[in-house]
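Report on the following structure.
Left out: one protein chain. Kept in place: all the others.
Read from first to last, the chains carry the letters A and B; within each, the first residue is number 1.
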Amino acid sequence: MTVHDPGAPPATIRLDRVKATRRLSRGQLWMVAGGGLLLLAFVRTVTSADDITSAGTLGATISLALPIGLAGLGGLWSERSGVVNIGLEGMMILGTFFGADFAYFSHSPWMGAVGGVVGGLIGGLVHAVATVTFGVDQIVSGVAITILATGLARYLAGVFFTGQPGGGPTQSPSVPQFTRLRVPGADSFLGKLERHHWFAVSDLAGLLRGLATTLTPFTIVVVLLFPLTWFVLWRTSFGLRLRSCGENPAAAESLGVPVYRIKYAAVIVSGMLAGIAGAFLADFAGIYREGQTGGRGFIGLAAMIFGNWRPGGLVAGAGLFGYTDAVQSRGGAKSVHALLLLVAILLLVVAAYALWRRRMVAGIASGVGAVLVFAWYKGTNDVPIELVTYTPQIITLLVLALASQRLRMPAADGIPWRKGQGT
Amino acid sequence: MRDRLNRLVLNVIAAVVAGLFAAAITSAILYLHGDSPSFVISQMWHYGTQATSELTILNSASVYYLSALAVAIGFRMNLFNIGVDGQYRLAAMLAGAFGGSVALPNGLRQVAIIVVAMLVGAAWAGLVALLKVTRGVSEVISTIMLNFVATGLIAYLMRPSNLGVRSGANDITTKPIPKSGQVGGLDLIPSSGGKVYGLIVLSAAIGVLFHVIVNRTRFGFDLRAAGRSSSAAQASGVNVKKMIVITLLMSGACAGLVGMPALLGDSHSYSSITFQTGLGFTGIAIALLGRNNPVGIAFAAVLWAFLDQSAQILDINNIPKEIVQITQGVVVLSVVIAYELVRRAALVRQQRSVGKALAEPVEAKVEGVPA
Partner (left out) sequence: MWPDSTRCPGSAVYRAPRASPYPAIAVRPPHPGACAIHAAEQPDVAEPAEAGAAVELRGITKRFPGVVANHDIDIVVQRGHVHAIVGENGAGKSTLMNILYGMHKADEGTITVNGKHVVFSSPSDAIGEGIGMVHQHFMLADNLTVLENIVLGSEPAHRGVLDSRAARTKIREISDSYGLDIDPNELVENLGVGDRQRVEICKVLYRGAQILILDEPTAVLVPQEVDELFANLRGLKAEGLTVLFISHKLDEVLSVADEITVIRRGTTVRTVHPAEVTARQLAELMVGSELPVPELRESTVTDVAELTVEHLTVRSLDGRPVIDDVSFVIHKGEIVGLAGVEGNGQAELVEAIMGIRTAESGRVLLGDRDVSRWHTRERREGGIAYIPEDRHRHGLLLEAPLWENRMLGHQTERPNTRGPWIDRGGAKRDTRRIVEAFDVRTPGIDVTAASLSGGNQQKLIVGREMSGTPTVLIASHPTRGVDVGAQAAIWDQLRHARAAGLAVLLISADLDELIGMSDTLRVVLRGRLVGEADPRNVTPEQLGAAMTGAGTGAEGQAS
């Protein structure tokens, strides 16, 4: 996302920009996941904020993380082809409106999903026309699309929903939703385990129960989009061409790759994914409401950046933001207060690692941060509820502040490309 | 000189074409919905040109202008301050609380309130600068996130236990600013029966200041150089990081002013319900429309305010007034496309004319030249 970053060191650093991204092996990933669970269990035990690992929280995490992850997936498609898409938020707004609209008038949640795709597609197409054909600054176009989408959704809601029961310019009537799938027995058995509040065991049970009780057919389809994206982008010739457009469009063009067409495809798919994200939100809430997206398109983009423009990292980022959102919306101030302890511990770990790597300034800064956060945790009983609402946004800022420097975006991301430019 | 004039004309034509295109799209949508575009336009024109509407338009435009300038400062060096929204709201809220509670003599009080607003705006934008310069976080994302955080922070600060005061049934405001801290209106449109914000003068002054700083000073040169090519600016000795910090602070300070005309001239307190929100995004749109140029922005601000105000008549006729937001959105998008096309056309034209001028046989001086 740092498109024209004047803060970055000057140009001649091609050679020393070595692999900043070390990819974790599968075993390391399991260790991180296991460590995370133990840490959460520890924090829950200490703070007795049971909600931070409850089934309800994980269920909510999934439901909240998926739209963020989908928006991020949209960002991934677009940015891997070299087009920054800050218009995801707008495309998501179109998705919420069209999703609710289609679902309501057709009485089918599946049609709602289709509506989301259509809405996002429109947004993606406009972004593609502006940025690919006309070479407009990609961030400018994205912001303009978000402004346009807000107005369009508002106008169309007024036209379509006024006069419907409970509907109006700012919200739809209630729309048909997907039914939840239930794994037989899982609920009662895992629920029992969870209620014992055993260290780690109950936490794991809570997480599994959350997983088992929130699935809908839509959720499953949406979840499958993640591995599918990975497969298409990293294992097919189309994916290679798409990524080459994001890394060096001149090279792609010189080999006969139709750069414009690929970028169009990528940006349109990006819009469709954001649209699905919007439809998912509307379906989850059972209603379209103005402002329903609440910046999730932007957070999705941040999740993708956090994930270093890779699907796996994106899932982790979306999970993190979805989790903090779930914690704040369910447990409120108490749970977020408990998270302070978690943050303090994590900062301490970061500090120790930095000191071990002999990066004194970073180490000391993190250490001081850890102490301050811990003092905040110790000195108070809750966190202002008004700020708790924005936990995901604050976490986004913190995470980017910690991670931004190790990231590597596609080399030609954000740079307008003109046909024949490379010659 | 002629070249610049040509470019100006081209830009104006581009803006007009974009406007016509937006009008066409809007008309098409109205037509599809079964409304008569010509009726809507005549209604809007008629209502929008009434004296009372003109008053509102002028007032809104003066506020939009400040917001757009705040955005434009950033744009001039390729920084995207989407955070004007959070900066001006936080600034207005804290400045309101300050004005309501700190006693200072008339004259000084207004100045102090404005300075506080600028400082708060600059500080909130300073966070963005800090994150960008030290941690490499893109200002696009951080400003968006800080807008949300500002909303939360304002809600927290507006607790009656903190800075808020209950007012009426369910509104909470800051403590009202007494008469000695207010800024009176100007009687610019006598037939409207109301007064224009006194701080419209401040808006105009900031516009002039913007022009002078950006175009006439060394600092402005550095700023524009960094905006055109940060690598070339760096090599030329511009401390790009420092420029990022200064530019964002200036942008934030200017954003801090956005809430002032209404706060000091009209509401006299910050209310979490009635104080206007979303001006930061309007500012982005207007800055784009006005090509980050103080004069262009002035026209754009008036146009925008006109559309906002004249649309108020539509609800009475059972036409959703949100149609205007579509018009505005399309204008912004099509205008940036049109400007881009103009930029390219101008570049090609210049290359052609340079080529033509040099095609005339120039006596080749292969031998070196005296220095």
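Everything that follows uses one rule, which is that contacts are C-beta pairs under 8 Å (C-beta built on N, C-alpha and C of every residue); 3 or more make two chains touch, one makes a residue touch a chain.
Note that this is a predicted model, so its numbers are computed, not measured.
Chemist: Given that one chain is not shown, what are the shown chains it touches?
Modeler: A, B
Chemist: One chain is left out of this view; which of A:S244, A:T293, A:T324 or A:S366 touches it in the full complex?
Modeler: Within the whole complex, the residue contacting the unshown chain is A:S244.
Chemist: Of the listed residues A:P165, A:G256 or A:G379, which contacts the missing chain in the full complex?
Modeler: A:G256
Chemist: Please output the residues of subunit A touching the missing chain, sorted low to high.
Modeler: Against the left-out chain, subunit A lists 9-20, 235-241, 243-244, 247-248, 250-258, 408, 410-411, 420, 422-423.
Chemist: Quickly run down the residues of subunit B that touch the omitted chain.
Modeler: Interface residues of subunit B facing the absent chain: 1, 3-4, 215-222, 224-225, 228-229, 231-239, 347-358, 362, 364-371.
We take it that only the chains that are shown with their structure count from here on.
Chemist: Taking the mean of the CA coordinates per chain, how far is subunit A from subunit B in Å?
Modeler: Here the centre of subunit B sits 30 Å away from the centre of subunit A.
Chemist: Which residues of subunit A touch subunit B once you look at their complex with the stated criterion?
Modeler: Checking each residue of subunit A against subunit B gives 1-8, 10-11, 86, 126, 130, 134-137, 139-141, 143-145, 147-152, 154-155, 158-159, 162, 169, 295, 298-299, 301-302, 305, 384, 386-390, 393-394, 396-397, 400-402, 404-405.
Chemist: Quick check: in the complex, which residue numbers of subunit B touch subunit A?
Modeler: It is residues 29, 33, 77-78, 80, 82, 131-133, 135-138, 140-142, 144-146, 148-149, 151-153, 155-156, 159, 226, 230-231, 233-235, 240-241, 243-244, 281, 284-285, 288, 320, 322-326, 328-330, 332-333, 336-337, 340-341, 344 of subunit B that touch subunit A.
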